[in-house]
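Just one protein chain is left out here, and the rest sit where they should.
Presenting subunit A:
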Amino acid sequence: MTTAPQKNIRNFSIVAHIDHGKSTLADRLIQATGGLSDREMKDQVLDSMDIERERGITIKAQTVRLAYTAKDGETYTLNLMDTPGHVDFAYEVSRSLAACEGSLLVVDASQGVEAQTLANVYQAIDNNHEIVPILNKIDLPAAEPDRIKQQIEEVIGIDASNAVPISAKTGLNIDLVLEAIVERLPPPNGDPDAPLKAMLVDSWYDTYLGVVVLVRIIDGHLRKGDRIRMMGSGAAYDVERVGWFTPKMVSSEALGPGEIGFFTGSIKEVADTRVGDTITDDRRPTDAALPGFRPAQPVVFCGLFPVDAAEFEDLRAAMGKLRLNDASFSFEMETSAALGFGFRCGFLGLLHLEIIQERLEREFNLDLIATAPSVVYRIRLTSGDEIELHNPADMPDVVKIDTISEPWIRATILTPDEYLGAILKLCQDRRGIQADLSYVGNRAMVIYDLPLNEVVFDFYDRLKSVSKGYASFDYQLTDYREGDLVKMQILVNAEPVDALSMLVHKTQAERRGRAMCEKLKDLIPQHLFVIPIQAAIGGKIIARETVRALRKDVTAKCYGGDVTRKRKLLEKQKEGKKRMRQFGKVEIPQEAFIAALKMDE
């Protein structure tokens, strides 16, 4: 196979909200162009997914190369780029989008535009994409194509008059989608004679092939046997295999300008490949790297600890394996008086955190405790130095701190009108600053600037509950802003408990402190003495509760026959005490920490 002529290449992605039919449409496009037979459609796609799972591969971005003979008689190469679409992977998504010239915007013809659709479509527009709006599920009785078209024009501000009405489920008008891709999306226009310039879109680890790198060729050619260099990391590799996916893996001699495909080399770890990096010919490098490259930057941190201390090494091994495939996930060892040995982990966002935690638990059969997520604070010291704080426990002495800044996000929330009041209150309570409020048909669209710190806590859950699940939410990181942030400590019997300390805004401190003390009061077992539980900022106590001392705890009747039974009870108690953590003279069961850290207000 040779490389395709650029004028007959179309590179596109699909932008859609969850459940609006992205995958179904992708399947139909593969089917209609004969990428797979009807029978293979089931067998093949599912099989390869099973293998992916077995190998523990997360293919964050997937491409499929389709051959389509259009009505004009010409055969086109269509590269469909499937992206994860979640804000946590915003940077990855933006790189995927940068690898395409156009996007299909899929909107459910009855549900309309959602917050997530918006965030992604704006990214596509930012990447100068030509957008083809597609109204899906028009076969459903509730479909209102005209209203949704109008909504797309009002909310997104693009022409929707020639939106393609389809049903991905029944296959209705899939041919029109293919024609629209060919007619309305521009071809790439790279320089075939220039030195190789390619963008690293994604990479993953394959047990048999090693690291597989997905690339978009901008200029020049990538050939088997070439020696290439990654301009960001500086590393050079020999190209072993080149090819693309149909979705089956197909080998080729080379990839030419405008094409999307993969290569493999002697790359050991996914961490050696950075999304957005520029790949060039080691002997004849390009002058300028592609703009916009930046290494993955974790924004949310939390501690992960094994419930059973004996599983610590297993956890380390499992994390190492996951990181092979996901360089954006970082971890370093952490010791907590409360939870023992574990890891401080960095994630791209909350979803990323959940995915990693779930994979560790499910694929590696580990029982984990996750501490409350926190964000990365930037602290300017009086010495003029600036440090990043990943763990409240590491906060420097207050007298050494000049200012503390915290990350802010811009959140877009779409909600039926009736829940608007409650949502505004929630955002306001979380120190939000309203940026915009408008109506999209009968739905309100609010844009809020919020501190990420207030969102990582339990914002999703609260939003879901106040809107009965109808509100949709998306956000992007905007900037760091100085804030009146203080470290709140929790003292149990006058001993500070590091695992429970947190950075909070001064205005939220008392509420959070009180909630934590009340919760701990019920979680810490009674001792032989009174235990004060206090929340403090610096030396100042802002909340206090007391665990009363035990008054009566003695077995009334105990004779010979009972010894065995009582001893077994005592053994259980001793076992329980082993799982407890000692703070001064107070023993706190591990479960209490888990419950306290999972606290919702």
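Keep this in mind: a contact is a pair of C-beta atoms (placed from the backbone, for glycine too) under 8 Å apart; a residue touches a chain by one contact, two chains touch by 3 or more; residues count from 1.
Rule of thumb we're sticking to: contacts and distances are computed from a predicted model.
**Q** If you had to name the missing chain as UniProt does, which of "NADH-quinone oxidoreductase subunit A", "3-isopropylmalate dehydratase small subunit", "Alpha-D-ribose 1-methylphosphonate 5-phosphate C-P lyase" or "Heme chaperone HemW" would it be?
**A** Matching "NADH-quinone oxidoreductase subunit A", "3-isopropylmalate dehydratase small subunit", "Alpha-D-ribose 1-methylphosphonate 5-phosphate C-P lyase" or "Heme chaperone HemW" to the record, the invisible chain is "Heme chaperone HemW".
**Q** Even though one chain is hidden, which residues of subunit A still touch it in the full complex?
**A** Touch set of subunit A with respect to the missing chain: 527-529, 550-561, 563-564, 566-567, 570-571, 573-574, 577-578, 585.
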